[in-house]
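Below is one structure; the comments refer to it alone.
Every protein chain except one is present and positioned as in the full complex.
Right after this comes subunit A.
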């Protein structure tokens, strides 16, 4: 067990409950796909797991230790976070951006050293984006920025990587390439937690799926069993069918 969430609850301003009594666990190499409608609170849940928001009640255990008792930089050595695409104010080069993943290992009065740049370079190489290395982050495409952000998480050398809608703003091809990449990283032993609006991603990733419904309940299970026509239709208020496709060798979703 690497990450365990126990009875998490969260509400904004004590008025609207975002989620209630949420529990799940994830092991090394596992994938958790969080589905939910717009405004259901997927990002809020992810931000709680990422140690950015404090849940109202419940606790998160990292390798058996309570996250709330841990130092913020120790959490950052275990959990990497890939936010939704944004545009930073300054045009750091891709290398400078990726090396920032080394921050939890760099003292407050220090700057990244040769070893940190070495690790950053290896992460860039692993994502196969060496050609972008010296370009300003602000001047590359959205898909490339997504890759750079994941490279930064790799440089952070965490056990868990959280991704907030990594496929948003990406074209059809890049969406599936990112999903493929997430699956490969899980094979290497990273625990991946991502939010998405596309239930099909859960089928491709074949891991656990968590559905956050409007009442703030999270139901967790394996993608194959949990995502049936009834559940999906109810979640998205649409008539959705799922069926096995022999060519894709997985279930696919059809809106009818």
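The rule we apply is simple: a residue touches a chain if its C-beta (ideal position, glycine included) is under 8 Å from a C-beta of that chain, and two chains touch if they have at least 3 such contacts; residues count from 1.
Note that contacts and distances are computed from a predicted model.
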Per UniProt, the name of the complex member that is left out, chosen from "Transhydrogenase subunit A", "Acetyl-CoA C-acetyltransferase", "Carbon-phosphorus lyase complex subunit PhnI" or "Iron ABC transporter permease": "Iron ABC transporter permease"
Contact with the hidden chain (one of A:27, A:134 or A:228): A:134
Residue among A:28, A:100, A:140 or A:168 touching the omitted chain: A:100
Missing-partner contacts on subunit A, residue numbers: 47, 50-52, 72-77, 79-81, 83, 86-93, 96, 100-101, 103-104, 106, 108-112, 117, 121, 125-128, 130, 133-134, 136, 138-139, 147, 156, 177-178, 180-181, 184
